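What follows is a single structure, written as structure tokens, with notes after it.
Note that this complex is displayed minus one protein chain, with the remaining chains in position.
Think of it as A, B, C, D and E in the order they're written, each chain with its own count starting at 1.
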């Protein structure tokens, strides 16, 4: 089976070594909402950390993951999916942002994602801090509230500062619920832990019917059981996936602004995303990677590796919607090793 | 339910951002043995690494954890305990030490902890290397031998150099047993592993009846079973808790002097400490955090996060002794998010 | 000659080792505008990087310098000045800031510095990014435009984004001139270099009569000649000193947001500040130290060392205004070495 | 029971502190193939990364592990084995290599390992990149194809570039099978994961009958079950063990050229090696440690710690072949603690 | 005066913040030899370190400089030159290389530079190690031997290993002289220092009439005098400029394979390059930047900043050859500040 479009295969390590050439996401071609050229899935950077309340640096996150992404290859060995053979995936560069103004930035991001949506491109977003999920949701949930699967150490359901901005990286999903972008009955948050300010965010969750799975519950029940519940909650309707890198343990992902000990291993991260096979993912993001706090570079690498997993389930959902077969490893004419 | 004393609540992120202000432990008020002002639990730094036989740097450990501790918030989400609402906790600064003289330093530390004890303050100590547990024990076990729960990669039960100093970070608990500070029948060491010099330390343990749980036994039996045994061994009498950060895996805590691979995850660390709920913890320490070997800063952060867990069980024990209710999350009037 | 007030001497290394204790600026006592307790000079942190257009992190700058400042001792060996014996200097903590709102933050900073001024305290400010100089100037130049001596790689005289915020770290001194806070005829900028956006900032300088000394002119003429001109321009009236750490070479100060190669050595930095002896410094700042980009910690150390030099000339100016003698090294009763 | 030869005991921490003296592997004596002086097992560095297709640096790997190896002590606490008492182990320095020529280097390495074999010395090799296993196998499998137990994220069974070199770090075991150095029926690869170029390497494995255990299969079945299968496959005939440090998770071993998330913990690494007790290990290597990508040094430390485990099973196999008892911890006259 | 072509202006910080977007060299458009689209100067990466005899990593050099280059702005403040307004400059990506074969790589690089030359594009090359200058010279010196100005700590005039490869990063200019690519009478090497293997390289220089200026001679005579001599030696005929980053001091450029103490400051580097104004630079390179040894990132930044200086003199020479005016700062319509 041939790839859906040879122009959308990543540059081979045979042609350009992995450390060479311009660093596009996963070595994919560059497209834009104005000239999508048939792209179906667009990896979009949102280099904004103006919603960060403590350690900044996620504005450098998209570039850090692009650089690391050269090590991504063609096929997901675990699921056998060949995403770049199945759908046209491209790098859509970085969204314009205005670091001096939160409200302007929210509009800029929403507009750009809306333009992608209008061009028929599914957004796969690299943050930036978690606030950036809000304008993405505004763009993708225009028609109806979405289901929501959320991997994170924090609920990000806070109400905000008294008398101050309602928009920072601790509040996006409260805003999203209030704005009707998400359907509380189809929301699940997994991995919640760490110290907290009190119970206000959980009280809101209880009140709204949002399902919170703490890391303690997760470990007591096991991954398979929790993810089965997640699939049941999400159902078959359109769903947004958001992955905060601080869901993972600080040993795995030190390069982030608000790490919490006791987190997931990267294997668990992978298995949880794979367990979403069958869910109708219509957009997704992976946020809070902060290169200045990542001296060994493993957070950028882990971030882009997780994004590859998210890409695979997104591609699968897209293929299902389009009635297209998923190309798998065994379908590809024997490639040689490309360094 | 109101906090026991509003003066003892950490500075809110609403008032001072988490990266700002003087770095006191967990943003708590500063007190001293001379002027305790009602403080019940005192976090005391002991910046001494004169007992270290290989890589130094734990003298910088208390400051490293104070800096990281700004990210600690009010409530333990897993246990629901609100320690700062339940008891008056304060930063007691750093003990005086004399890097040029071990014996003088042992006396200095003992005197300072004794002064805290006399002022009715329960010490929660940040090392320094593990030798500093010895003078702390001398101060807190003045009346009777204590029970002892010890998380570590090493037994620290060595006899010392032939004809050389008996006091270094491999010997404190042999000394403590010899001095009658600890009750061998109520001692348990958990996480022991790595290469060793031979069997002398274990022979001493066997001879004294000290329980050693290696990491291999721990993994074979599981955390719940081991910790049930720990609670049974410790019983209801006064107990000292000591946590060497090298109990954790080097991936979790690289910034330490004598790392050993194959260690605990931070989640296991948290769960083990929480499993001590009900034990009568009367003093505790967390030692061997070495900032110069911690380029990503995760060891300081993990260290202070573990100290928060230790604080919570210590506060709970204190409340039990004082016949006071433990304030939990749900008791606190809905706080807002503080960044 | 005794110190002006023993309560204002830094904690001795004899009493507390330099790596121990709470990290206050230069180990000085902590005061506030509300309770100045006689303090004459206040070191104030302004942990704000919301005006930063590229690499963030200066919000962590005040804490980084406090930590490093433990290595500062009592006397300036080069000038013989004993600043802590001559004037009451204290750590005034960090100004409140609001990372989500520039305009609010500008007001917050101005208010806090105004409060210090009202309490008779000369502010010595640790940024933050360079935008923070603007609100400080608003507070200290309430009565008349000040003279201005500015060490920097950049003029910070830009007009701002078209139709966007006028307030970021490239614009503060254009705003200050426009607002009448600075007297263009008494302004000199030293060390300007690097690539630029064009000549607009320099055109403004020419138009206003602001003196710009590029690094090339500096090296061609020599330090003594340039600083003689600076003293002539500044004259005897009140003057503000601002030192952007990126005036120094990136080898000396890598931890900053917009480094430019070809900068000053730290020795030149010291000699330039010392050459301001006789100028009536009424307030000063040292900005743009960014710990996340400073793996070896030398930028924080260099930053606080330069602040000590600035303190010495500020203390000298204050003593002159108050008709007080400057205490020098030889006046101090023979101290012993304090580690 | 006395050590087999006191000259082969590591230098004690009593005599030379662990941070002092020349950094030989595990503080062992230095020997050479020309003058083995009775050595039975030789730790040989092969500082070559000319087979590396992306991030280089493993040429610095042997030195990095020698430096870290000072922290290795005498006895394996988990298995009780005292390897240096049981067999004569020495540091054989580094093999000559020629970074400018792959083919020459392959010959140089083969010759040096052959010389060791001729001198009756079992090689324990520290890479270098994984290509270096090929010439080692050429030297040790001269008589018959060996069994092969392989811990890695990658199969290293690629065919090579079209029309380009057949020899790089993705191809060694395909070459080894083609050259008859390994017996496919006695080969097992454990931990395979990550993205891949397609299915060619697995197709080769299937065709040859090589057993691949992916990380997903490993976690589904459990360590004990997988290792039982491994022992069954390997049987009682001579076996080569190769451990690529990237088998471990990037959080455990960031300092490597091609990390893949979702890997083994170091505890699992230890347990898998220990589970090879009874297998006839005749030579082994541990490869792909790259110090330039290891800022906290934990990869070098983990690498040498794993090599110690490999040494213990190799010593045990050697003792079995020689009809010699394995000295264990309890056999050693009570040593004192050596810092 | 308008820019020569608006399509060749770097992306403005007004449109895309400096930390955002794909990292092309100096934010320039991407072109290729096949489709040069009018480009006159091409920045070409050559990510090859196969000629490196000690610490590798320069294969990552082009990407490191592209990332850092976002901080380069439009105008050289010291010389007033606006290079992007004066000539069409573009990023030509990275040359193909084959890490497994030196001879193939030499041919690949030569072919690619030849293609650029054929398309009328002046190459500005980012190494890689210094060996890569040889194939570049083969491409650009096809017609006649070139003049040669060389900034370096090492002469790179060695003869090579006995009986081994003649091609590594210590030999390129001996080869170039032997091949008639350089005119010895028009060669000058500046900054030579450090320990050496003996006098063979200098003997060759003396024999050929190549001028070597050691760092000691440089400091004794001064920059102006040495550079006047350089201009006199180079004359008005075509000249190649090569800048090894290790010409600079290790404090300025730690991220390189063979640092030598006692080197140039970056200011001296800038002034030396500017002093070549008037020399007919026809091609140039800047080599030996090694990101894995550059934790603070200052070497990449210094490298690209120096390349900007080299670009400015190259553009000036090109304008002179083409009879075109050099656009300077004052010619540009007042730009605003772009962050």
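Keep in mind that, in the parts below, a residue touches a chain if its C-beta (ideal position, glycine included) is under 8 Å from a C-beta of that chain, and two chains touch if they have at least 3 such contacts.
Just so it is clear, the model here is predicted, and its values are computed rather than measured.
Across the whole complex, the hidden chain's contacts among the shown chains comprise B, C, D, E.
One of E:201, E:288 or E:331 touches the chain omitted from the figure, and that residue is E:201. The missing chain, though absent from the display, is touched by one residue of C:155, C:251 or C:290; that residue is C:251. Chain B meets the missing chain through residues 49-53, 55-57, 59-60, 98-102, 161, 164-165, 167-168, 292-293, 295.
One chain of the complex is left out; on chain D, the residues touching it are 15-17, 19-24, 30, 45, 47, 59-60, 62-63, 66-67, 91, 93-94, 96-97, 99, 295. Although one chain is not shown, part of chain C still touches it, namely residues 13-14, 17-19, 70-78, 82, 249, 251-252, 265-267, 269-270, 295-298, 301-302, 305-306, 308, 329-330, 332, 334-339.
Note that in this section only the chains that are shown with their structure count from here on.
Copies chain A and chain C of the same chain sequence form an interface built mainly from equivalent positions, shared numbers / all numbers used being over half. Most remote chain with respect to chain D, judged by CA-atom centres, is C. Note: Cα superposition of chain B onto chain C, rotation of 180 degrees, nearest 5. Averaging Cα coordinates per chain places chain A and chain E 40 Å apart.
Shared interface positions of chain D, i.e. residues touching 2 or more other chains, are given as 53, 55, 161, 168, 249, 251, 293, 295-296. Taken together, the touching pairs give a contact graph of some other shape, not a line, ring, star or complete one.
You'll find the chains touch as A-B, A-C, A-D, A-E, B-C, B-D, C-E, D-E.
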